[in-house]
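This is the structure I have questions about; it appears just below.
The complex appears here minus one protein chain, its other protein chains still in place.
So that you can tell them apart, the chains are marked A, B and C in the order they are listed, and the count of residues begins at 1 in each.
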Amino acid sequence: MHSTPSEMRACTEACLSCYRTCLGMASDHCLPAGGKHVEPQHFRLMLGCAEICRTSAHFLLLGLPEHRSTCRTCAEVCQACAASCATVGGMDECVAACRHCAEMCRQMAT
Amino acid sequence: MHSTPSEMRACTEACLSCYRTCLGMASDHCLPAGGKHVEPQHFRLMLGCAEICRTSAHFLLLGLPEHRSTCRTCAEVCQACAASCATVGGMDECVAACRHCAEMCRQMAT
Amino acid sequence: MHSTPSEMRACTEACLSCYRTCLGMASDHCLPAGGKHVEPQHFRLMLGCAEICRTSAHFLLLGLPEHRSTCRTCAEVCQACAASCATVGGMDECVAACRHCAEMCRQMAT
Partner (left out) sequence: MHSTPSEMRACTEACLSCYRTCLGMASDHCLPAGGKHVEPQHFRLMLGCAEICRTSAHFLLLGLPEHRSTCRTCAEVCQACAASCATVGGMDECVAACRHCAEMCRQMAT
């Protein structure tokens, strides 16, 4: 099934928005908060999620058919990051951005 | 002089918007058009501009004081890319995105 | 099955080496050569391959278990890029780098 240009644009937007939220909250929320916010597994996921969101957007912008594969991986990482943020608590904005991005990417990947 | 959070957010938005425009037009406009659109110096600038815009946004999101330096470099590359796009012609959207990003980044850098 | 630290380091090295080769050859070989070297599908794959190789290395360096998923995607894109380079011709160095990276990433992904 092929994605339409407008679906791809909406997914690109969701990826870059999730990138901004993950990296921004990692830096200005998690680092100052400390404690479980900088627990290695959680913080690594925040950084990995920011990275794959950016790359998923990159493939969508290039218009490569392989964006299905990067979107599938992105959905998986976003879901893991949303779960980690929900466990840590006080990170609702990041949970929402990750879930929205995961949902958009899953639709691209099918 | 310190930038306010809202100025930094506006600059981040301009950088990511310029990234999207440069990479998107390089792929779906310049490559199919061929000719002077894929002339090495022009196309390298498009790719370099996309890269530094992304990195400039990264530093703004991290909230590092060194964002002044990445913004200064970003402004310089955006200006060169805008000039190259204006010379090639038919790339008004990219010229506008690069000029806006250069202007926003210059304000951060001072 | 868990990867050892030395396997992960070797795969990181293969990813960054493939990134260097793809981006370097795209810029200093394909752009000056023109013709089928800048055919949209081929050139997009070169750029996408450079991007996912960099991200695959990023996940390995972060030590995230999700590196299996980024490595799987990376192997897929590298294989497609190797095939495209072999068809274009005169790109043996890039074919070799992509095949080696694909092989290393596949081992990480299983």
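Note that in this section contacts are C-beta pairs under 8 Å (C-beta built on N, C-alpha and C of every residue); 3 or more make two chains touch, one makes a residue touch a chain.
The structure presented is a predicted model; accordingly, all values stated were derived computationally and were not measured.
**Q** Sort through B:Glu7, B:Asp28, B:Glu51 or B:Glu103 and give me the one touching the missing partner chain.
**A** Only one listed residue reaches the unshown chain, and that is B:Glu51.
**Q** Which of these, A:Arg20, A:Arg44, A:Arg68 or A:Arg99, touches the one chain of the complex that we don't see?
**A** Looking across A:Arg20, A:Arg44, A:Arg68 or A:Arg99, the contact with the absent chain belongs to A:Arg44.
**Q** In the complete complex, which positions of chain C touch the hidden chain?
**A** So the residues of chain C touching the unseen chain are 12, 16, 20, 23-24, 27-28, 54, 57-58, 61-63.
**Q** Which chain B residues would touch the chain omitted from the figure, given the whole complex?
**A** Missing-chain contacts on chain B: residues 44-45, 47-48, 51-52, 54-55, 58-59, 62-64, 66, 69-70, 72-73, 76-77, 80.
**Q** In the complete complex, the non-displayed chain touches which residues of chain A?
**A** 27, 31-32, 34, 38-40, 43-44, 47
In the analysis below, only the chains that are shown with their structure count from here on.
**Q** Quick check on chain A against chain C: do more than half of the interface residue numbers occur in both copies, making it same, or fewer, making it different?
**A** same
**Q** If you count the C-beta pairs in contact for each pair of chains, which pair comes out on top?
**A** The chain pair sharing the largest number of C-beta contacts is A-C.
**Q** Using mean C-alpha positions as chain centres, tell me how far chain A is from chain C in Å, no decimals.
**A** A distance of 22 Å separates the two centres.
**Q** Can you pull out the residues of chain B that are in contact with at least two other chains?
**A** 27
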